[in-house]
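One chain of protein is taken out of this complex; the other chains stay put.
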């Protein structure tokens, strides 16, 4: 197999306008179009995820491989990893995306020892570095997989066995070194096994302390090697573990404050993880901004009726418009981007399905971005919002909030008040949003 | 109606031993029995909740009153409130509980103005004070209802209207004053409307800041008047509001840290709120202890298959045994207690159902406490737990955790490690717990 | 109060085109526009629901009235009911809808006896009949409220007390008589209390038999009086009751078959009830059509993150496009319609909010209908669907399905087969749908 022959197409997907019916053309994603003064590509900063798109064979808990990718069978591990890299970079080129992201074990085979694994990773890092010289694509982030190998079955940083903790340090060091070497814009930690299956065998306080220590050391190391990007934690409430310590944005914020990490660690927020935690995507993004810990987005969607991570390609324009509206209000991404932590369905076994899925979702994102821009320009939401809270602009209201009145003074003042409720205008606002999407 | 005639029984419910078949006798709750050196009554610190038991008429979103309590009809508001108080104190006496708890509006009618409401509350406070002189029962906590009146429909402290904020201050001042006067052991805040129905009309950051200010002032005021107990926040994720800011223990912990409130504010944790937030009761309690913010418990149960607050009487011995096991490890309650934030089903319309429900649940709690004591004595769970983490007792492991080794040093050390996973023994531990309950 | 003064506007809402920014103008709902040969109005058959819009005061389980409607206070019950009717019919006129729907107790006050209640209903029925002579609006359906009064707390047809069963018969007879008198197109049964709170006190088999009997008698009676429309059952899985017997479409279909009711009883399907049961709206509609029991729709939306019936106004164009696509394939409604079983949020206290909400949702429905029409014309979904199953058009495949081959014959034939999976093309189809909405 050559990478060229995996897909039928050889030229990058292009913008063809809203009337196009070609599933391999963009209808809205017009990378050079300016949105609030910046190119669409620079706003959306799309990233293809190595794991779902090139490493996952299509299995689920009740069934095996469906994709039968040529690079997953019948060869020496490193050779197969190189073949996979060929297809991956060809995909990046065809989708014309500016970024990709990977776990160590997605790109390089695990060896019989940590040293061998590290060596494999270095081999692949060199290959990637070479390819990236001539390609457009850059690295949005790297990360280490601390959850698939059985050694991590009871956690990595939070493992009851200190040797596993140490092993995880060794693996993460190699992963952030590789990320640094490749100019990664961020380094991500997803603690899929940092949690518990049962409280009967778990010392939660101790495990949190282990995790705090681990993250503190990683931050120190990042500074030491001059890695400029932030460390990102990706919240997820559960799955694979019954309960994960990085449950949601609020929980991670509590953790970052406790272990004094708010300055160096930001959040990588995912739609599917948000809804598994009982929150809307918009909520999680707004909460992260409110607390100064917004970092990046894993763009995908979960199924509202299912209780596990389906990681489907994001297709809901309205949902994304609201998230991008918040982001644009804050000036958009700095180091972050829209990483497609999304997998084609296991029945989507045609090679082109991989491209079609990305194209359809990139287009939905672009529509969301355009809708957000229009809402912002019109102050469609911001106007009514400011009006709703206008009372707090008064001098006495400001004084209350600034701590310049005591509880008793306010209570005294309240004796003469009889405040009347005002309409929240929810349906009107919903109708307004519908105008834009 | 006299209070005596509401129930058929006139003498307090008594301990009758495990073989009793009388639904109005305790089978396990033997108040003077010593558990780890303390009387059962002093461990469990049961409290009857005024709202569910005396103020709720039995309605639900699709149906009206079912209980037809005599004190809810056909009289002048304050007179009815006094009648209700008669029945309430008679209930406390018959159940032989050491505590009760109330919202301002449960006990005293709202007036046409804040001043009138405050006056009504004072009248009832005097009556309660008089009754409490001769009664055994004390006040576990008081609170203000900042969610039922339409003025609070968009929040109290987090309202877009500063006058509502001020009004809430006025109401809370009166409520904590009343609580203080009655010797309340705690003061509770449940922010049922502190949240949002839609993010389209909500400035979350601003509302969090309002809530932070409100709580800070309340803490200041508490100190000023010499109220010795803690302020307790009761987390709940949703209902009535779509999203509530005091979502769960972790979220409140983030809030307390951000607004520097961890010293004075603790948590009042409820089983039903825990499961609505996606957590086990045990999880929430352990997390609160791990972060030094455990305060008190609202004891009830939710329905695992329903998505709203059913506030049923707690009957699951195993669930409570695990919670009490954690509590006993930390020495049990200080100011907190087991408040029955539980309501009889709306079909339980016989007056005696109110007593029967409390008795059955008190008994289930007592069984849970005895099971917890036995597990602790046997080190049934603590033993295996210590063994599981024993590796961290080693010198090098301690050094890692204490920050005495750098990331690179640990990574270097890891090159020679090949840690093997050990069984988590979950089923064995589950079998052990089954021995005790 | 006069009905005219309740709303600020006096002329019906009109179509103003997609660019309109007026929340009281239609942007897509153009009632005379032809869609697949039929007027939009005749396709969508919008109906305003009396209960949410005129009878619900804005309360929720934690708070009281917010709307303070003039017709809910300070008058004699029948007079208030007449005032309410004035506003209701004015609303129908302003929204220019062809239908409305009601429960008996929404429109007429309950009396002290069944006879008095029936008399009240007759008074109001006469008033309605008078108003309908001159108004455009017709009755989509009537129904009886068998869940709010405490007598029904343990069910109506499924009550353990046969007198309650009889009383329910009496009430339903009056309600279907009124519906018939007013030319109602359907009669609806929603069994909100036909279910159980706990299996500990429930004989499920017996209760199902009671329900079967009740429905059979109702069907007989309908025929006897010449009521031409179908009886509709509205499935809902839970709330108010823990478990309701009419759980979802499949469950009701099982019931209808068992009690031989499939011919006369159809389904009234609601989005919010669908998702509470774990199904998409589209699924429930498709399943009803597949089994020949589709009747009508309650159009609203639930919150995917909440576990109770929020009954919000439907705003999701894509969701409705898929439902209408199915409906159009089957020729659209016969007796059914789109009944707004939707309530404005309790914070939407401005009178105009009631109009704005309907307008925004009617527009979203109209967009959905237009999208469905376009997809059908293009065979955007139907084309790929037919291709996917084309293999079943073969002679042998048809023979298998028609029962013309035995199990052994097919098994024998299978020995020479090695079928290869084909892509399900899910992302491509999702991208296609996004083109239309």
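Every chain is named by a letter (A, B and C) in the order it is written, and numbering of its residues begins at 1.
Just so we're on the same page, a contact is a pair of C-beta atoms (placed from the backbone, for glycine too) under 8 Å apart; a residue touches a chain by one contact, two chains touch by 3 or more.
These figures come from a predicted structure and were not determined experimentally.
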Partners of the unshown chain among those that are drawn: A, B, C
Omitted-chain contact residue, chosen from B:182, B:225 or B:349: B:349
Option touching the unshown chain, where C:280, C:310 or C:334 are the choices: C:280
Touching the absent chain when the full complex is considered, from A:65, A:260 or A:393: A:65
Option touching the unshown chain, where A:242, A:329 or A:413 are the choices: A:242
Touching residues on chain A - with respect to the absent chain: 58, 60-66, 68, 147-150, 152-154, 192-193, 197-198, 238-240, 242, 276, 303, 305-309, 345-347, 349
Contact set of chain C toward the excluded chain (per top definition): 113-115, 150-151, 153-154, 160-167, 169-171, 173-174, 197-206, 208-210, 213, 216-218, 220-221, 237-238, 243, 247-248, 250-251, 253-254, 257-258, 277-280, 282-283, 286-287, 289-291, 322, 381, 384-385, 388-389, 391-392, 394, 396-397, 400-401, 403, 406-408, 410-415, 417-422, 424-426, 429-430, 433
Where the missing chain touches chain B, by residue: 21, 23, 27, 66, 275, 278-280, 304-305, 313, 315-318, 344-345, 347-350, 353, 356-357, 359-361, 363-364, 421-428, 430-432, 434-435
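The working rule: only the chains that are shown with their structure count from here on.
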Whole-Å gap between the CA centroids of chain A and chain B: 36
Multi-partner residues of chain A (each touching 2 or more other chains): 278-280, 421-422, 424-426, 430
